[in-house]
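Okay, here's the structure, questions in a sec.
One protein chain omitted, others in place.
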Amino acid sequence: MLHLYALAHRPAQLAPIEGIDGSRLQVSAASSAVDSVVSVVSTPEGQPSEAAILEHAAVVEHLAAVNDALLPARYGRGYPDEATLADAIAERESQVQAALERVRGCVEIGLRVFTDDPGVTRAGESTGREYMVSRLREVRSADRLAGDLHDSLAAAAKESFSRVLASPQLLLSATYLLPRPELGPFRTALAVAEREHPELTFVCTGPWPPYSFAMIDGDRR
Amino acid sequence: MSTTSRPLEQQVTLIELVDRVLNKGVVLTGDIVLSVADVDLVYVGLRVLLASVGTLDRLEREVE
Partner (left out) sequence: MSLDGDKLLHASGDVAGLARELDRLGTALPRRVNADPEQVEKGLAQLVLTLVELLRQLMERQALRRMEQETLTDEQIERLGETFMKLEGRMDELKEHFGLDDGDLNLNLGPLGDLL
């Protein structure tokens, strides 16, 4: 079975790293302009193991270092043969090419901003109205604060998406697509935001290969 | 996946990494298949629900 790691603009460059379970990385010519990077693995049962997930991530990481436009693939169920994979890509060729151009030269940064604002607990309300008023206040102030933070950071980004109050403590969760030269300005903007908001906890991870911007159907979250 | 035995930085990084590898990245197969209790369900119906809720929301905001 073929395990797919990523799609790249032809010609895809391989990296000196093994695939899952010591398998050998191969380039499979998917279409006129798109190559896929795969390896042959035995059919997995149930959940992927932690080792397999880490190996997949390591391969994608290495491929992103030598391919300017790379779409990381989700850890999938595999393909029975090259023809099936090529068909799947051909069906969406224009979207795949568009996605490759979108992520060219870019990395991904993930951000989560936490608040320990005690006003979030709603044990105090007794009436429906009190509940609504308190929720509205919560949502308004979160929107304002998260919006300001996100705007300042998204300035450096080619694309981004964000979510406010995914949970009571998680004020902002955002993902940014940054052209590599913008990493510096982004870090500066982040440092400014942290200085201005000592009451918040910022957790910023990356740079990642552009997993979150590799999706080719519908809207991203 | 055990995370508690690792230092905090590794825990955070691992969680973010696993999220990307398993939940993000390009998906080529047509139908989105979800497994619940080892039973595969096809979520075409849910996509339609999402789309119509999103449209409703947008239309309402345009009216305002």
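By letter and in written order, the chains are A and B; residue numbering begins at 1 in each of them.
Everything below uses one rule, namely that a contact is a pair of C-beta atoms (placed from the backbone, for glycine too) under 8 Å apart; a residue touches a chain by one contact, two chains touch by 3 or more.
Bear in mind the structure is a predicted one, so any value in this text is a computation, not a measurement.
K.L.:
Among A:66, A:98 or A:139, choose the residue that contacts the chain missing from this document, as touch is defined above.
P.N.:
Final answer for the missing-chain contact: A:139.
K.L.:
On chain A, what residues meet the omitted chain?
P.N.:
Touch set of chain A with respect to the missing chain: 46-47, 50, 53-55, 57-58, 61, 74, 109, 112, 114, 116, 122, 125, 127-132, 135-136, 139-140, 166-167, 169-170, 187, 190, 194, 198, 200-208, 215-221.
K.L.:
Name, in rising order, the residues on chain B that touch the hidden chain in the full complex.
P.N.:
Where chain B meets the chain not shown: residues 1, 3, 6-19, 22-24, 27, 32, 34-39, 41, 43, 46-47, 50, 53, 57, 60, 64.
Note that in this section only the chains that are shown with their structure count from here on.
K.L.:
How many Å are there between the centre of chain A and the centre of chain B, using C-alpha atoms for each centre?
P.N.:
12
K.L.:
Where on chain A is chain B touching in the complex?
P.N.:
4, 6-7, 48, 50, 53-54, 56-57, 60, 71-77, 85, 88-89, 91-92, 96, 99, 110, 203, 205, 208, 211-212, 214-218
K.L.:
Please give the residue numbers of chain B that touch chain A in the complex, ascending.
P.N.:
The contact residues of chain B facing chain A are 1, 12-13, 16-18, 20-30, 47.
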